[in-house]
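Have a look at the structure that comes next, please.
The complex is shown incomplete by one protein chain, all other protein chains being positioned as in the whole.
Chain nomenclature is as follows: A and B, assigned in order of appearance, with residue numbering initiated at 1 for each chain independently.
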Amino acid sequence: MSESLYAQLLNLAVGALLLTAVLILWRRELAAIINVFALQGIALAVLVGLIALDEGSAELGAVAVGVLVLRAGILPWLLRRALAGAGATRRETQPLVNVVSSLLVAAGLTLLAYLVSQPLVALDPSPAAHAIPVAVAVVLIGFFVLVTRRLALSQLVGFLLMDNGITAVGFLTTAGIGVVVELGISLDVLLVVLVLQILKTRIREAFGATDIDDLRELHD
Amino acid sequence: MNLVLVALLTAGGVGALSAVAGLLAPARVRTAVVGVSITVSGAAAAVAGVAAMTGQGAVVALPDLLPLSGVLITVDALGGVFLAITGGVAVAVGIYGIGYCRQHGLNGRGVQAVLPLFVTAMLLVPVAASVGTLLLCWELMALTSLLLVVAEHRSRPAVAQAGRWYAVMTHLGMVAILIGLLVFSANAVDGSFPALRDAASGLSPTVAGLIFVATGIGFGSKAGIVPLHAWLPRAHPEAPSNVSALMSAAMVNLGVYGIVRVGFDLLGGAQDGAATWWWLLVLTLGAVSAIYGILQAAIGTNLKRLLGYSTTENMGLVLVGVGAAGMFATSGDLPLAGLAMAAALLHLVNHAAFKTLLFQSAGSVLAATGRRDLDDLGGLRAGMPATTAAFGLGALAASALPPGAAFVSEWLLLQALTHGLPTAGASAAIVMPLAVAAVALTAGLAVATFVKAFGIGFLARPRSPEAARAAESPPSMLTGMGIAAAACVGLALLPTLVLPTIGAVAGAIVGSTDPLQIDGMTIRLVGVAGSLSPLMLTIALMIGLAATLAGVRVLATRRAARAARLWDCGAGPLSARMEYTATSFAEPLQRVFDDVLQAEQDVDVTHARESSYLVQTIEYRRRVPDRIERRLYEPVLAAMAAWGRAGRALAPGSVHRYLGYGFYALCGLLILLVVTR
Partner (left out) sequence: MTALGAVGVVLQLLIVVTLSPLLTGMMRQLRARLEGRAGAGIGQPWRDLRKLMRKRPVAPHGTTEVFRTAPAVLVATCLVVAAVGPFVTTASLLDPVADLFAVVALLTLGTVALALAGIDTGTAFGGMGASREATIVALVEPTLLVAIFALSVPAGSTNLGVIVTATLADPAQVFSPVSLLAAVALIVVIIAETGRLPVDNPATHLELTMVHEAMILEYSGPDLAMVELASSMRLTVFLGLLANLFVPWGIATTGQPLLVAAAVLAFVAKVAVLGALLAVGEVFLAKLRLFRVPELLAGSFVLGLLAVGASFFLA
């Protein structure tokens, strides 16, 4: 495919990544957040696929398919199953930082990401490199979600957001992490989700809710 | 492939193999296999050490074994001394450990596998020739000894606390050594000792002083020098006795090794006139440790704790010799410096021999009676004659009386100190008499301490039922004690066998010729008028004894002796409760030194119901806290606890707070990156 088309599609995919990240920050219903996360997974898969097409690498194509299956399929399914078992609390009613401020902070984080990634972009000005700041912004926004959400499930989504962003940065900088590494990272992520799911169930059984702030009762 | 290299490789190889054997051997033969292989390893190391002392050397370089620094091993004369000492101690303790571990239930895989590793690590420290190698072996030695110290933690809760103190202090010491050596190697081409030696002349006095002090803190703490001695009287009583023997007789020497290696060899402190204050510091700390250690030993009643404090005292005396050697060398009097260093090295050898013997006997007593406190022992001569004789020999050696072993080294030390007056200037005129007074006070208190330990612990009548039931130790323990006793006797009567080599090594360290001249059985000092013949003294004493006994036999009546009751003022037979205890024996000394010790005493008098003029029971409690601990350690520990409590405010239990810390840190770092680019 031609260079400019490739660049356009790449920017589109990366933009979709950022947009979904901001949407996760904006929406409150857990079901909606999980759907948006699945969309982000699709966008990430498209990103990897585009890079694969540009490089002409079949290996990367396989990785793109794997990303699609894992991050747009398996993970959202697991999250929805956890949500189904959650019961009443299906809404993030009161995040620590209210929605308006969250969005402003997201904007600030994006700016910070751009400033920080300047040297990386200047190193090799290709279309992939120009997309790096956005991916870094996704990482920071994911961390922010992790920090400011009360429900365990939304924190988990924030963690997965961070991981998506890191994967994106990886593919954009090196254009070839390799199947084994991606497999390893994905396995880790899968395990984290499973473990956290079990933990969440246990916490709910013990304390009745998974409001993280209630865990404060356990301090010294 | 010379003798040194072959012997060293044998020692290391056997050590490693016996660690594996300790893991794999079946329980019935485990202690025997490990014990015998430790002995073999020790013997090989002793051969290597003696060969190195006589001038042969060896270098082994393995640059790929460790990342970044490689492993460099060089056996020279100074390392050879410590190799020989450690090897000798291992020979005695290896066999002893067979019986002891079996009796005490220490034949688990863990202990038996770690014990040879400890010995091997101690053998490798004196031959390490680069910073990386030295630190690796040092840390290995610290870890293995820690595991051995806490070997009995399931049976006694005090062991865990002792282990904690030991772990923290040995690692803080390691950090200090690390800092010093890293600063040193930062100023040199790389971390190997030859490169450090070359770089030493280019160091500024401040940097050299900093390196000496930093490494001195770490090595001094390992040697048990005040004020960093607190681990020693805690770890030694709680460790198994063969481990205590290894630690006291072999491991603490390596602290002195470090100071001599860094100060004399690497930093060239004998030639540098500006380095006099280092050696003055070493001498002062040595003298203070010697007095403090023996004072605590004199009033202590826990037998192994007493022996631990005695180790502090002896290491203090060794450092007095090292410090005096340094002071004499920097003021130009090299023969006297060689003499002082020879005295220090001989005292190390003597101390290793008699401390091993003493700890082995103490372990034997502990195994037979289960009691640690002198106030509960006594009357062991009847049930344990061999152990009593061994402890008596060790006590004679430790109290620096002729015909004991330490008399010769203390004589040499006193000769060095008393002849230093004319040459070394006004500071020496004040320091030397005080040093002699300190050594003398130490000697006097050591006499009192070991009279107490031997007399109260082994003679007269038993003070507890366990002491009355004591039975002699198994043959392996007796063999181990016999080896150490033979070493003590040999060093007492024939130090002329080891002194030529030790004198040559000492001279080489300070850069002079051999300060001693051996004539058959007499030790003569080179350059000053003084001579001593321990063998002649002992023979004279024996002749005198024989003459006295013969005279009495001739002149006295021929009637046989009759047994009688002890004088009891007619009030009836004396019970064991009426004997003097160790606490009461030391009470006059405690009163004289009350300002230093500040004992806490409690007397509880319960009066009879009929009248308050009559007494029913009296209870006396005495606790002598370690005053240095109280003044120095407790404020530091209290500050750290307060800091920890303040830090709790950082952890209120909110997960969001914790995550927020990470987030703020990340963002802050990124902003910093952007701003400072």
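Convention: a contact is a pair of C-beta atoms (placed from the backbone, for glycine too) under 8 Å apart; a residue touches a chain by one contact, two chains touch by 3 or more.
Treat the numbers as computed from the prediction; the structure is a model and nothing was measured.
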Shown chains touched by the missing chain? B
Among B:E139, B:D190 or B:E587, exactly one should touch the missing chain; which is it? B:E587
Considering the complete complex, identify which of B:A208, B:I259 or B:A443 is in touch with the unshown chain. B:A443
Using the touch definition up top, pick the residue from B:V207, B:V451 or B:V526 that touches the left-out chain. B:V451
Where the complex has a chain not shown, which of B:L574, B:A599, B:I628 or B:C667 is the residue touching it? B:L574
Residue among B:S155, B:T206 or B:T557 touching the omitted chain: B:T557
Subunit B residues that touch the omitted chain in the full complex: 298, 378-379, 381, 399-402, 407, 411, 414-415, 417-419, 421-422, 429-430, 432-434, 436-437, 439-441, 443-445, 447-448, 451-452, 454-456, 459-461, 521-523, 528-533, 536-537, 540-542, 544-545, 547-549, 552, 555-557, 559-568, 574, 576, 578-580, 584-589, 591-592
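We take it that only the chains that are shown with their structure count from here on.
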Name, in rising order, each residue of subunit A that touches subunit B in their complex. 96, 109, 112, 115-116, 119, 140, 143-144, 146-148, 150, 155, 212-213, 215-220
The answer for subunit B against subunit A in the complex is residues 648, 651-656, 659-660, 662-663, 666-667, 670-671, 673-674, 677
